[in-house]
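Showing subunit A:
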Amino acid sequence: MARTDATATRGESEPLLSIENLQTAFFTDKEVIRAVDGVSFDIERGETVGVVGESGSGKSVTARSIMGLVDSPGRVLEGSSIRFDGEELTDKSEKEYRSIRGGDIAMVFQDPLTSLNPVYTVGNQIKESLRLHQDMRGAEATEEAIDLLEAVGIPDAARRVNEYPHEFSGGMRQRAVIAMALACDPELLICDEPTTALDVTIQAQILELLDDIQEERDLAIMFITHDMGVIAEISDRVNVMYAGEIVETAPVEELFANPRHPYTEGLLNSIPGNQPGADRLETIEGDVPTPNEPATYCRFEPRCPKAFEECTRVHPEPVAVTDGADDHTAACLLYPEDVSEAEAVELHERRGDGEEVTDR
Partner candidate 1 sequence: MSVTDDPEEATLLERIQDDPGPAMRWLAGALLLFALEAGAVVNFVTGLFGPGMELPTLLSRELIPNNGFQTPAGVWKETFLGLSPAVAWGIRVALVYVYAIVCTWWLWRGYLVFREHYRYADWTPRDDMIDRLRGHRWGQFGAVIVFAFVIMAMFAPALGPTTVERTIQDPYSYTVDYYDENGELANVTVGQANLGARSQGTPDQNVGVMQYDEYGRFHPFGTLPSGKDMFTFMAAGARVSLFIGLLSIGLSGFIAASFALLTAYYKGLVDLAVVITGDSIMSLPRLLFVMLLSVVLADTWIAGIYSGGLLLALIFAATGWPILWRAVRGPAFQIAEQEWIDAAKSFGQKPRITMQKHMAPYILGYLLVYSSMSLGGIIIGVAGLSFLGLGVSAPTPEWGRAIDIGQSYVTTTSWHISFIPGILIVLVVTAFNALGDGIRDAIDPQSEGGEGEGSEAVAAGGGGA
Partner candidate 2 sequence: MSRWQYFGKRLLLSVPVLVFGASITFLVIRAGPLDPVSAIIGPQGDPQAYNRIREQLGLNEPLWRQYIDYMVDLFTFQLGESWVVQPERDVYSLLASYAPRTIWLGFWSVLIAVFIGIPLGFYAGLNPNTFSDYLASFGGIVWRAMPNFWLAVILMSVLSQSQSLFGFSWQNWLYETNVTGPPPLPGDLVTLLTSPDHFFPALKKIAPAAIVLGSASMGNEMRIGRTAVLETVNSNFIETAKAKGVPPRSLVWKHIFRNALIPLVPIITGEAFLLIGGSVLVETVFNISGIGYLFFQGIQNGDMPLVGSLMFVFILLVVVINIVQDLLYTIIDPRVGYDGGA
């Protein structure tokens, strides 16, 4: 596939995390919800990949699918591939997965107050991680826990390690959660809206902290949020998700400078302050649909200002936006933009059918 070729030409090393055609669905009595419907992207070592989208776009489910935390009635479907550090995660047993969770891939959640167990001290919870993955116990573990707390910028760490979560302030708590996630020196840190519940000044501190940690430990970060401003600050590359699919991928400056997918354009335009001089705030009309049926059409079409007839008939695949722009892809029938409309639609159709396509 052209995709693999593109990856091979990008660099010698394999990406740390390679997701291909990830599909996660929830099977309830009433309906099937395809929360993640064919998502593919990579994360290189040491880079920060942002995943942005509205509520309901499938970002969190993607993260949980990577971690193997999808519980019934949902499951990761056949045909999905999650390759981490050369190993296929979907094949792993629950026990093997557990050693990866926390040890190689760690996750930080949204609400730090409820993310920590209220009846145990912070130190106890960090040491639990250390004991599970590095078999560290006793005084050695306590030392390490104190070091970690200091590394995330919590003052007076030696005293704090014996305190309970409710004795920490909001920002401190999130730092403690990050410390806990870093306890076993993971290679990939997944952050699911870690700053949404914090106020703006604390948010800035946490983002700075993540930046520092990334540099120190060569940590790859997958950062999920709905806040475009945060994405701009922290990501190297960005994936935009909508209704369970990735609709655009690009390096961060490129995305903000030249958004291609109409949805991304809409997102950027709706940031208050992006339209100085305008009378009203711009919005994207309508709501995110709940994807039930397999996508044989463009899911954004009902809300898209640039929709045309073919959009209801053909499913857009991720294609390079212009010839040769391999790192900027968009899943929209308007692209690649340097060919005619009819040719582009045909390209999407053929891609969707899975035929070999020569690079144009």
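The criterion applied here is as follows: a residue touches a chain if its C-beta (ideal position, glycine included) is under 8 Å from a C-beta of that chain, and two chains touch if they have at least 3 such contacts; residues count from 1.
Per the selection procedure, all candidates are chains of the complex that A comes from, given by their letters.
Just so we're clear, the structure is a prediction, and the values are computed from it rather than from any experiment.
Among the candidates 1 or 2, the one that touches subunit A within this complex is 2. Considering their complex, residues 67, 69, 98-103, 106-107, 109, 111, 114-120, 128-129, 132-133, 164, 166, 177, 180 of subunit A touch candidate 2.
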